[in-house]
Structures are given as structure tokens and as C-alpha cells.
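Submitted below is the structure of interest, expressed as C-alpha cells.
All protein chains but one are shown at their positions in the complex.
Labels run A and B following the written order; every chain starts at residue 1.
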Amino acid sequence: MTIMTDPPKESFRLSMLLNDSRYRSLTLQVIAAILLALVIFYLANNVATNLAALGVSISFDFLGAPAGYDINQRLIEYTSQSSNLQAAFVGILNTMLVAVLACITATILGVFAGVLRLSNNWLVSKLMSIYVEIFRNIPLLIWILVIYGVMTVVLPAPNAFRGDDPSASMFMGISAFTNRGVYIPGPEFSRIFGETGILSAGIGWLVAIAILVGSFFGARIVNKRATRIQEATGVRPATLATNLAIWFLPLIAFFIITGLTFVVPVLKGFNFGGGIKIGAPLIAMWLALSVYTGAFIAENVRAGIQAVSKGQTEAAGALGIRPGRIMSLIILPQALRVIIPPMISNFLNITKNSSLAILVGYADVTATLGGITLNQTGRAIECVVLLMLFYLIISLTISGVANVYNNSTKLKER
Amino acid sequence: MSDTSASAVAFVRTESVPASAPPSNAAGPVKWVKDNLFAGVGNSILTVLAILAIYMVLSKSMPWILNGVWDAPSLSACREILNGETGACFAVLSERWNQLLFGFKYPAELYWRPATAFVLLFVAAAPVLFFDLPRKLLIFTGLYPFLAFWLIWGGPIFYPLIALIGLIVAYKVFVAFEKNNFTMALGLGALSAIVIWYLSGFVGENSALLALSLEAVPSRDLGGFMLNMMLGVTCVSLSLPLGIALALGRQSSMPFIRYICVIFIEFIRGVPLITLLFVASVMLSYFFPPGSGVDLFIRVVIMITMFSSAYIAEVIRGGLAALPKGQYEAADSLGLDYPQAMRLIILPQALKISIPGIVNVAVGLFKDTTLVSVISMFDMIGMIRGPIVASTDWNGIYWELFGFAALLFFVVCYGISQYSQWLERRLATDHR
Partner (left out) sequence: MNKSVFFGAMTVASLAAGAAAAGTLEDVQARGKLNCGVTTGLVGFAAPDANGEWQGFDVAVCRAVAAAVLGDGNAVEFVPTTGKTRFTALASGEIDMLARNTTWTLSRDVDLKFDFVGVNYYDGQGFMIPKEMGVASAKDLDGATVCIQTGTTTELNLADFFRANNISYEPVPIETNAEGQQQYLAGACDVYTTDASGLAATRATFESPAEHVLLPEIVSKEPLGPLVRHGDNEWGDVVRWTLNALITAEELGVTSANIAEMSASAGGSPEINRLLGTEGTLGEMLGLSASWSKDAIAVSGNYGEIFAKNIGEETPIGLARGLNAQWTDGGLIYSPPFR
């Protein structure tokens, strides 16, 4: 017969720090913290010693100093007298421009290729498989160099458009494809904004976009009202004419008031002038990023579609829905939940991969802040740190958006 | 009544008619073509477009490839041989073959060493990649890193040998003490390795082991496709253990360790590899003690390893999360502590389902090794963009070189991804 007693009170022993699960995690964390602090101290100490030995110090003053170099593609005002900071901003905008453009085209390309890869047409699906495999398995760097090289060698120089018997001619008389870039007719708002130039055109387009956004909300109100009436009476009033009017009339009115004209590029001096120029480096980067990432997106789309159970297709077929509409109404909406998260990480990859623009002389932020500014000022540490900070902010923003989306589309289960 | 027998009827078939062949448009290749290429109007249009695209690509590239010149000393000589016709100058590949594969500095008489290391890589990788092979082969896999290091860099066999001995002793010590306390065993193991390495410093200059040596090659002399392979293999194999540690750290219940891992992973995944290579080329030397002069190859290996370990950590975290919660609970209910549970129950399963993801990271990383050409390392692309195109002989050549590089990368990456798909099929246990 035994009598249960309280277990003997153990006095605290040193070995309990490691063996007792109550204290162990604390011990380990303290050890980790000490180790981390030691490593950081060691590295910081090395940096300090190295820099002191060289007699240089970390300073961000160079950002305010004139950059001294010119940039060929600038979306904001910039001259060689502007500061290095301004040059960095020009680069940031250029990075974002090529990233956004490439995201759009890569998505379109990827969805097409992904859907076509599942097509019944043997030849087309094989062709799409070849596209996907070729682009996924060869480094992006090679693609960028090759596409830029193709543009340089295959397209004619502006010189070829010159003379009485030019070896190249303008496409439909209004656009020129040259190895310096593509020149297309550019809109100019001659009446209100007066002076022509990129800035006034920019403001004009901003206003136009604002009007479009207004039209969007206007059209929504009309459609909501129509739905209400339909729900109440069962008859949907005709909204097509109203919708068309809301979408197009304000815009057309704006264009007429501001005197929108298209200026066709003409060859003068060394280059084409007038119109809009899309530089060859931009096109090369845009194309390379699109086709490369498009292959990855195609795989995601295919996986997403295949993830939707076959029963869904069959059920839709049993309801008598046509194949095209089965895809757009039944399959794709369900597949999107699987497709979107990897798609967003592909967008992130495009943004990060756009840093390879340095290879083709596209003035993105890696080429301005991390390239010429770094070379000219010799402030390597500062430039690289700022560069990483920029990419980090962009990445965290995009993944933040992705998380919000994922949470909102998560299957709500009990 | 019996008259109404068979004889009264003019003809009665007693056996069934042999099935006649289907109409020619509903069988054989014709049917296949009809079903798979011309099933409808839209489908037919797609087929025609596809055929047109194939024709355009082939009609441009085939004459160029078939008419290629394989033997010429320079581009101008090659153009003379072609005499105005379309054709490629593959002669640059045959003339600069060794430079493309090994870089321009690796001593020519030592090419056999990296080549041997490359062949042995397959032997070493085989037991890891194919589970059916005898497990004993893994011993060679363990020896391979040291052997390959010695073959490629040369120098006395003493250093890789002592590194190996240190690790073996550390492992033995770890196993001996593991039953008592995992953490302590880990610490003791590390300590014993350090002691061995320290003691090895006292071995005299003239010892026999130092004498047994291959001609040393500095890592600056490495180049070409060899450099891509080495960076890829080294960084992936180094980043695997790091990635596992990071993934476990990110799942850990200890907040401090979790935050460190999250910050590290998110930071690395948030910046492009090229900025990390800039760090390696322009910043990292400041982090070492003054005058230590760690060479560029090591610095690049450090940065790429950090880069890929963050991605591998995320893949493994996915594997850990995909395991049913019951597995964790079962391990706990058996009374296993954390290291035991991870080592015996969780990680074997989690790693198995992460393999395809890890292989994808490895392929991506291998492609990304070409980025080192931006920081003046002469990998394959660096060789093409630098010494070869800049030379007077081959100035202006372009497609042949990049086509070759693309082909080489394609073969390797496509091979690995095919393996990954095969593995995925083999590991699929859900019997769908």
C-alpha cells in the first residue's frame, strides 16, 4: 500500500536549463541571441576597421550632388545637372514601367499558351509544350542578349530609311521599326496644353484616364439600376446604347476640345523625330521578360485548369453548356484560385528579373543607382544598400497584396 | 411443319459476317488527323497557323545550320569559305571549345581533372536521385565533395583529407552522445571537429601527406561552363542543410529564432540575385577581417548559397505544412523529443514531398549562375561576351555562341526537370 505524495520539490539545477523543456527554449534563444550579437558585432567591427583603414566613411551626401550623366529614357524631368537621387527615381520609374508592361503581356501570353497546351489539337499542344520547355530551361540572361541582338541585327538602322531608294520603308507610312526602337505616331493635345512635349501629353493622358474611370463608375450605376429593375419586374431594360454613350462620349468630347492630333514620326537629322519612341532596350527587356515568364505562367495555368476536377466539365456538359463557355464560366473561375498565387510570385520575379536590364543598357534603377552612379561616385556600399532597400520594399508590397488576396479567396469552410 | 426447315429458306447465314474495315476517313491516320488537327473550323485555323509558324522557323534556320562551317581559324576566313551563302560559323565552337568549357586560364594539361570530377558527379548523385540503388553507394557521395575539391583545385590532398577526418570524427562523437542529449551531442561534435582541424595545423611542412599533391589551380582560373556547373552544384548542396535549418527555424515555437529566420528568408527573397552578386563583388570584402582577401569565387558562393537556401527553406516549409497534423501529434504521443520527432518522423516525409520543389529551385539556380558574368567572372556567358567576342578573330560572331550556350543549358535543365517529373510520378501515393 502506497500513499501518493506530492513529487519531491526539485531544486533548480543548472542542467535543467538544457534538459527541462520549461527552460530549454529560453536557454536556446538566449544562446542564439548572443551568437547573433557576436556575429553582427564581428562583421560590423570588420567593416569599421576596413573603412577606417581606408579613411572613408559611409555617407549619403552624394545623393544630393549633380549626377552629371544623361539618361535616354526618362519619365520625369531629368537633365545631367539633376541630382543622383533624381537619377535613381528616373531608374525606379523605368523599372516599374518595364515590369508592369511585362506583367501584362506575360499574363496574356501565359494564359493563351497554358490553355492551348491542353487543346485537342495535337500540333498546337505540342508546339506550346515546346515553347514552354524551351523558355523555361534556358537562362533569361541568354534570352535578353539574344533578343536584343536580334533587334540590333535584323531591324534596319534609321539610315536605311534615307535617300531616294531606301532599303527600308515605314510600316503603313506611319510607324518605323528601327534597331534603335520603334517610332509610332504620338498623340498631342495642341489646343489646351499649348506647347507640345512629353509632359503636356502626359497630363492629357492622365486626364483621359480620369475620364475613363469616371465613365466606369457611371456605367456601373446604370447597370446596377438595370439589375434592380430586372429583379423587380423580370425585364431588363436595354442598356447598351447608354453604356456606349457613357464610355465614349466624354472621351471624344475631351479629345475634340483639347485638339488631339497624332504626330507621325519623320526622319530628320540622325533619327526619327516626333511621335513616340519605344527604345530598343525597353522592347528587348519587355519581350524577353514576357516570353520567359509567360512560359512559367503557362505551366501555372495548365496546373490550375487540371486541378479542377473533371466532374465539373462533365456536369457543365450535362447542363448543355457549350465547350467555350464551360471554360470561361465553370473551369477558369475555379482554376483562378489555384493560378493566382503562383502568378503573383511570377510578377514578383518579373520585377526582380528586370534588374538584368543593365545588360542591354536599359536605364532601370540597377543601371542608374547601382550602375552609373555607383561607378561615378565610388560609393559602393551606399548604392547597393539603397538598391536592395528599393527591391525589398517593392517585393514586400506585392507579397502583402498577394496575402490579402489569398485570404479573401480562401475557400470558406466550416 | 417440318418442311419449313432450313432448306425452304433460300439462304441462312450460319456464321457472322466478318467485320468490314471502317471507312477510310474514320480510321487510321486520316481519322487521327481529322480528330487531332482538323476537328473544327477554329481548330483547323490553329493547325494552319502552327504549320506556317513551323515552316517559317525551319526555312530560316535549317539552311543556316546545315550549311555551317566547322573548320576555320577566324570569322573572316569562315565568311570566305561560305562565299556569301547563308551559313553558320560553328568553327568558333570547335576552335574555342576548351575555353567555352573550362575558361581561358585553366591549364590545358589539367583538363582531365575537372572532366573526371564531372563524370564522378553522376556516380555520386545517382544514389541520391534513384532510391533503388544500393545504399552503400552513399558512402561515395559523402566522399565526393572532398575528392572533387581536390581534383579541381589541386594542392596537397592533406587539406581535404583533414576536413573529411574532422567531419567523420564529429559525426562519430555526435552519434555516441546523441542518446543522452541532442544539443550537447551537436556541440561536442562541432568541438571535436574544430580540435582535429586545429591539431592538423601542427603537422609538419614535410609530412608525406603534404607531398601527395596535385598541381594547385587558383579559383580565379576557373571559368566556362565548368564554373556554372561548380557554382550550381556547390551552392545547391550547401544550401540544402541551411534551407532545412531555416525552414525548421521558421516553424519553431521560439519567437526569437522564428523572427530571425523570417527576416532572413524574406529579405533574401525580396531582392534580385544580381544585387546580392553586387554585394559579393563590391561589399562583402569589407565584412572580412582586414587583409584576409577571400577570393571572388568564395564570396559568390556565399551569396548564392544564401540566396538559394532562402528559396529551399520556403519549399521545405511547404512540405512541412503539407504533412497531416496527426503525424506531429503521433510523434509527440510516442514521447519523442523535438530532434527525434523531426529526424525520425517529420523530416523524412516532408523532404520526400519537397523533392520536386527543391529540384525546381536547383534548375532555377543553375540558370541564374550565368549572372556572375555581370560581375566580371568568366563563366560560359562571360567567356562569350568577353574574351571570345572581343578577340580580333571572332569579333562580330554571335548566334553560334549563344545558340551553343542555350543548347547546353537546355540539355542540363530539361534533363533535371524530366527527372523531377518522373520522381513526382513515383512519389505520388494518392492513387488517383
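The rule is simple: a residue touches a chain if its C-beta (ideal position, glycine included) is under 8 Å from a C-beta of that chain, and two chains touch if they have at least 3 such contacts.
Small disclaimer: the values here were computed from a predicted structure and weren't measured.
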Among the options B:36, B:61, B:76 or B:327, which residue touches the chain absent from this view? B:76
Among B:116, B:213 or B:237, contact with the omitted chain is made only by B:237
Touch with the omitted chain, as defined above, among B:33, B:93, B:137 or B:163: B:163
Which chain A residues touch the hidden chain? 50, 53-56, 68-72, 79-81, 149, 152-153, 156-160, 179-180, 268-271, 273, 280-281, 358-359, 361, 363, 367, 371-372, 374-378, 380
Which chain B residues touch the hidden chain? 76, 99, 104-105, 117, 144-146, 148-149, 152-153, 159-160, 163-164, 166-167, 197, 218, 220, 230, 233-234, 237-238, 278, 281-283, 285-286, 288-296, 298, 301, 375-376, 378, 385-387, 389-393, 395-396, 398
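Please note the rule applied: only the chains that are shown with their structure count from here on.
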Residue set of chain A touching chain B in the complex reads 18-19, 25, 28-29, 32-33, 36, 43, 46-47, 49-51, 53, 116, 119-124, 127, 133-134, 136-142, 145-146, 149, 153, 352-353, 355-356, 358-359, 366, 370, 374, 380-381, 384, 387-388, 391-392, 394-396
Tell me, which parts of chain B touch chain A in their complex? 35-37, 39, 43, 46-47, 50-51, 53-54, 181, 183-184, 253-257, 260, 266-267, 269-275, 278-279, 282-283, 285-290, 363, 367-368, 370-371, 373-374, 381, 385, 398-399, 402, 405-406, 409-410, 413-414, 417
